[in-house]
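Only one protein chain is missing; all other protein chains are in place.
Chain IDs A, B and C follow the sequence of writing; residue 1 opens each chain.
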Amino acid sequence: MDLNFSVEDVAFREEVRTFLASSLPDYLCAKMIKRLHLTKDETVHWQRILNARGWATPSWPVDCGGQSWSPSQRYIFQEEMALAHAPETQPFNVNMIGPILAKFGTDEQKAKFLRSTANLDIWWCQGFSEPGAGSDLASLKTSAVRDGNHYLINGQKIWTTQAQNADWMFALVRTDSSGRKQEGISFLLIDMTTHGITVRPIETIDGGHDANEVFFDDVRVPTANLIGEEGKGWTYAKHLLGNERSGIARIGLSKERLKQLRSLEHELSASGQLDERETVGLKRKLAEVEVQLRALELTQLRVVSADAHGANAGAAASILKIKGTELQQRMTELVLELAGPEGLALAVDDHTDGSGGWQNPAAQFYFTMRKVSIFGGSNEIQKNIIAKTMLGL
Amino acid sequence: MDLNFSVEDVAFREEVRTFLASSLPDYLCAKMIKRLHLTKDETVHWQRILNARGWATPSWPVDCGGQSWSPSQRYIFQEEMALAHAPETQPFNVNMIGPILAKFGTDEQKAKFLRSTANLDIWWCQGFSEPGAGSDLASLKTSAVRDGNHYLINGQKIWTTQAQNADWMFALVRTDSSGRKQEGISFLLIDMTTHGITVRPIETIDGGHDANEVFFDDVRVPTANLIGEEGKGWTYAKHLLGNERSGIARIGLSKERLKQLRSLEHELSASGQLDERETVGLKRKLAEVEVQLRALELTQLRVVSADAHGANAGAAASILKIKGTELQQRMTELVLELAGPEGLALAVDDHTDGSGGWQNPAAQFYFTMRKVSIFGGSNEIQKNIIAKTMLGL
Amino acid sequence: MDFELSEEQRLLKDSVDRLIAKEYRFERRLDFLRRSEGWSRQTWQGFAEMGLLALPFAEEHGGFGSGGVETMLVMEAFGRGLVVEPYLSTVILAGGTIRHSGASGRMAETVERIIAGEHLMALAHNEKGGPRHSLEPQTRAKRSGACWTLTGSKIAVLHGATADELVVSATTDTGSALFLVPAEAEGISVSPQKGYDGVPLAEVTLEGVSVQTEFVLCEPGMGEKVLAHVIAEANAALCAEAVGIMGDVFDTTCEYLLTRTQFGVPIGSFQALQHQAADMLIELELSRSMAILAALSIDSEPPVRERNVSAAKAQIGRSGRLIGQRAIQLHGAIGITEEYKVGHSFKRLTAIDAMFGNADWHIDAIVEAGGLYTA
Partner (left out) sequence: MDFELSEEQRLLKDSVDRLIAKEYRFERRLDFLRRSEGWSRQTWQGFAEMGLLALPFAEEHGGFGSGGVETMLVMEAFGRGLVVEPYLSTVILAGGTIRHSGASGRMAETVERIIAGEHLMALAHNEKGGPRHSLEPQTRAKRSGACWTLTGSKIAVLHGATADELVVSATTDTGSALFLVPAEAEGISVSPQKGYDGVPLAEVTLEGVSVQTEFVLCEPGMGEKVLAHVIAEANAALCAEAVGIMGDVFDTTCEYLLTRTQFGVPIGSFQALQHQAADMLIELELSRSMAILAALSIDSEPPVRERNVSAAKAQIGRSGRLIGQRAIQLHGAIGITEEYKVGHSFKRLTAIDAMFGNADWHIDAIVEAGGLYTA
């Protein structure tokens, strides 16, 4: 047992750090520190810088443009990205459809999509959730009816993140409603410019417009855009879940936020805005968070180490997801507490301009983070998974 | 709306206080303060003092020896009893079988049992739980087979509190196993000296011997000892649940324990055993408990007031039970924390002698109080009840 | 000891509940929020006509001389509707400073205009940089002849931008005082902000604002005492509002649990969710009890009043967070959309905890006071 990273890992960390120091544009770093939303162009710009270095899609198979990194290297990369305030890569492209294409795509599909997906020449969104199918995803109803060498799509998706920016959607659609509900689902790639698609934005309580409804009205999709076999879509989608365990707890991000909290604590107690008693109280809260974060970090590292030794971590992904999101949420609570009455006012235009103090986006950030325990399999669903793993019921 | 008690209530409180000051024996008060177990004789002694005043069984119907007190008077009586460190009356006699006899007993049964039950001339225990029937009480199996003017009882009860001291048991037994499980249950009074009854003590983690197993081996019980109708036992038993809402949260007891915590806090911080930071931390914990206790106290008073106005409080009993037990448990945690390493050692003979410090019984008291969220319908069962009340599912 | 409402109180409750249910449906509120002022003057007139603006003021000034319970009933209804009109700022806060300063001749007229719905006010007491929720303002007031000159800046002034007149706290050489400052006074600048809960706010800067002595609302040295009383009343009012919100959130959540189906059954049939909902009800009932305590305590002597109000605000801060977060979680994605009421309720509960001391701040206040049960 050894908590220290290997010489190779340390060298790798240095390499990542050097690259980020020289390649991450200052203006992006500044926006990230202020928790401002990036525009589509900014995300694209950064991902192309990473892709030029070969690091936009490290978890993909090497022959598809990935890196043969060890689990600990992946962990280091993610941590350094977060600590340097680097934006994350576009998750639907990099973590979702890329690996699916690499594993289940035809040669034609790979040739058509992989390079442009990595380079963010095309922007993907994910069409899974429907109004009646949230946690019970398999009950989705959007229908795809075969019509020659096309599918005719009718129905509705909801909570489609970034659909307004998307060129393509990967979607689960129902091609058969006769048998078990999981068995009639297919996995389809849909060009968002196709006739009959309407995107309607959903405003969320944090003031953002990331979520959308997407309506399909007799949308024609070539059968060549089917991933794998018809009716096997559920299997492919499930492949994504628990696929990426090394980053699920978002330790790096939380560490970086903890640093911010520490510096706010210094600032507020030094300036007398918190009296001594409040300062002690706050320091205790921070220490509590630190202990939990350290425990989660080590748990994450244990999973990384077990992966490196080829072991299977069972309920690990769910544990990391639950505790990771709880800590992320806890930290936004603390920032908001620190903001006090100054945090009541919204910044004038919070998503593009960072002229206000740190207090003004505190509430929005708190509201935004409520979703992390809902999306990607709610924490209740994660507990069901843990219970199933351990009780088999 | 008025938080103040009426002039009559204030006078009543004074009457109770005066009575307790003059009638509660000093040695009992001292034992209660030290949280020592009372012997059977001590409990009997005190209950007879109360009974002589007519106050052992105030909630019984007036013609059965009760008092026509208002809900607020009952509340005041319970609170003053707790604040004066008076022992509680024997609960199985006073809160359980007494009201059952009064409501469902025959004239013969009332004549035979009521006076001696109030005066603790006979000591009752409750035979409900069985090894396979805990939260699912209705699945009980102890059988009562009719044989002329007797029932023949076979089976086993468990967790029977104070069975070792009991002269009589009121028990739920199965007289029919053909229909719905609730419908074949009868309510029977059993003389504990009857041939075929074996009582085996169960030691609990607090070192106590209050719980027992009771085995029935062809025990003959006269049919005259049946309460009400055969097969209606479940209805009578359910009548007991939520029957006594005015004392369920045990506010008085918790207030008295809070006082003890406050005085320990003063003692430990004055003597330098807690440094300033620890003292502030402890004071915060106490303030948190106080806020919750005050909220619970007022909720209890709202229920009392609603009862006085003839309203029905719905899920109130469950809310009071859950929060009341949580607070009782929380306070024992705090006492144990305060005891520190000194609390590791048990008192030499904790149940009879109070020569040790307050630290030594702290752990036992903490362990003892784990049961309050289990017995009398576990807090999970209480939440089921609340959910049923509000969702109707 | 009695928790029943009087006949008059019941009538008040029924009519304000009806008003909110009828006039303040969620869609209308969304519409109000989109307007430039962010609220509805028509609704405000409705409050005036119903007499709600007159409640706490003395009968001699045209008010009803009502107490904490009446305010509680109104605020609870306002909570259910998520009312954004300037009731707290005009009637409770600024109006409270007038009431507790002992309204004299000039003030009587102001009160009359408040009651008529013709005069909006705001309390400017929050400041940046100093200790949180301090009652000793950094804003300075200097006397010269028949005038005071005020210099300083205020933040988080509720409904500050639409107020006709501001009550400004400032420190003089002989202690803190409260001043009435017309919104259009020279040297004052008011910059409007949007609160995340929908309630408009403002930052107010005073650069040598001149105030005649007759506009001294509260003499030097008395400002802190009056402010403490008014803030206690505001906290009691916010507790009641929070209970209204929590009750509404709880009802909505139960309804959602019964109607939303997943895996072929209503999600309310899942025991883990049932128990979460049960926890919400427990917190709601405890909060309701404490809001009543706060309402019944605001006319008590300061130590009792402060302790009880702090206890209520602490309880409500904790419960509000739990209920708000649980409601969002139980709703799932729909809970965080701007089109759905629960998210707005969650935001307002968050703001209520942040105003006039959050839960931890009030726990510390109780510690400072030597405990809650200390007689």
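Operating definition for what follows: a contact is a pair of C-beta atoms (placed from the backbone, for glycine too) under 8 Å apart; a residue touches a chain by one contact, two chains touch by 3 or more.
Bear in mind the structure is a predicted one, so any value in this text is a computation, not a measurement.
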| remark: Check: shown chains touched by the absent chain are A, B, C
| remark: Touching the hidden chain, out of B:P61, B:P91 or B:G134, is B:G134
| Of the listed residues A:C29, A:I122, A:L301 or A:M369, which contacts the missing chain in the full complex? | A:L301
| message | Contact with the hidden chain only, please: which chain B residues? | response | 129, 132-136, 139, 158-159, 202-207, 211, 271-275, 277-278, 281, 333, 336-337, 339-346, 363-364, 366-367, 370-371, 373-375, 378-380, 383
| said: Touching the absent chain: which residues on chain A qualify? | reply: 1-6, 9, 72, 255, 258-259, 262, 280, 283-284, 286-288, 290-296, 298-299, 301-302, 304-306, 308-309, 315-316, 318-319, 322-323, 380, 382-384, 386-387, 390-393
| message | Suppose we count only contacts with the excluded chain; which residues of chain C make the list? | response | 270-272, 274-275
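In this text, only the chains that are shown with their structure count from here on.
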| field | Chain of greatest Cα-centre distance to chain B | value | A
| Mean-CA-position distance for chain C and chain A (Å) | 38
| said: As a quick test, compute the distance in whole Å between the mean CA positions of chain B and chain C. | reply: 43
| query | Which residues does chain C have that touch at least 2 chains other than itself? | reply | 364
| remark: Listed in rising order, chain B residues that touch 2 or more other chains are 280, 284
